[in-house]
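Quick one: the structure is below, questions incoming.
Excluded from the complex is one protein chain; the other protein chains are retained at their positions.
And then chain A:
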Amino acid sequence: MNSEENKKPVLELKDIKKSFGDNHVLKGFNLTLHEGENLVIMGKSGSGKSVMVKCIVGLIQPDSGSIRIKDQDIITMGQKELDFLRTEIGYLFQGSALYDSMTVRENLEFPLRRHKDKIENFQGTEASVHEALKSVGLLDAIDRMPAELSGGMQRRVALARALILKPKIIMYDEPTTGLDPITANEIIQLMRSIQKEYNTSSLIITHDVDCARVISNRMILLVDGINYAEGTFEELSNSSDPQTRAFFKN
């Protein structure tokens, strides 16, 4: 996948720094996501991966650095533009973050409340919800409550919700964590099929080596708040650096 390098970047983080009090989480993190690419970020738990993705969608303000999505700087933009730009990004939260007081249908309708006009040839709320649920294979769960679903099903519903506005970029925050290996594998296959169907660029946060092997075009290791190492799965897993190799031991 060398051609990825020539494609234009859809997301660029430059020198992102973020501290919570004395806890210096990100200390100058850089990242470029190219069009159509699957970029995997690995890092120990608590290393700031979630903080990094939250900076990208503007949920957390970085202390310094720049974040550009499709050549727009998200840190300086106003609320309206930010809301609009967010429709271009699907975000699968680490714990699914489904609205537990709403049915699956209402969960999926929620992003459509404000952004119907964003979808090209919009066929109605019902049609959109059906389409998104079909792509994750859960159409029959449409009227269930999230609490009635298994962890894997919840993850799929969350994925459907992230997809409903047909974003160009999807960020998966630990999509397979907490799932059994079989379900985890189903989710990985689903991510691949979604990438084909929706033609997205993806940022995948994981410490699941199998997931990284299957899905990544390129990887970044986040250690001590910076990009410690960067390269393809083969390059990094055969690295001479013991700290890099440590990530790939199951």
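For the reader, a short list of remarks on this structure follows.
Please note the rule applied: a residue touches a chain if its C-beta (ideal position, glycine included) is under 8 Å from a C-beta of that chain, and two chains touch if they have at least 3 such contacts; residues count from 1.
Please note the rule applied: contacts and distances are computed from a predicted model.
The listed choices are "Tryptophan synthase beta chain", "Aldehyde ferredoxin oxidoreductase", "ABC transporter permease" or "Xanthine dehydrogenase subunit D"; the UniProt protein name belonging to the chain that is not shown reads "ABC transporter permease".
Of the listed positions A:Lys70, A:His115 or A:His130, the one in contact with the omitted chain in the full complex is A:His115.
From the options A:Val25, A:Ile69, A:Leu98 or A:Ala141, the residue with contact to the unseen chain in the full assembly is A:Leu98. Within the set A:Leu39, A:Val57 or A:Ile169, the residue that contacts the chain not displayed is A:Val57.
The residue from A:Asp83, A:Glu126, A:Glu148 or A:Glu197 that touches the chain not shown here is A:Asp83.
Along chain A, the points of touch with the absent chain fall at residues 54, 57-59, 83, 86-87, 89, 91, 93-95, 97-101, 110-111, 113-115, 161, 165.
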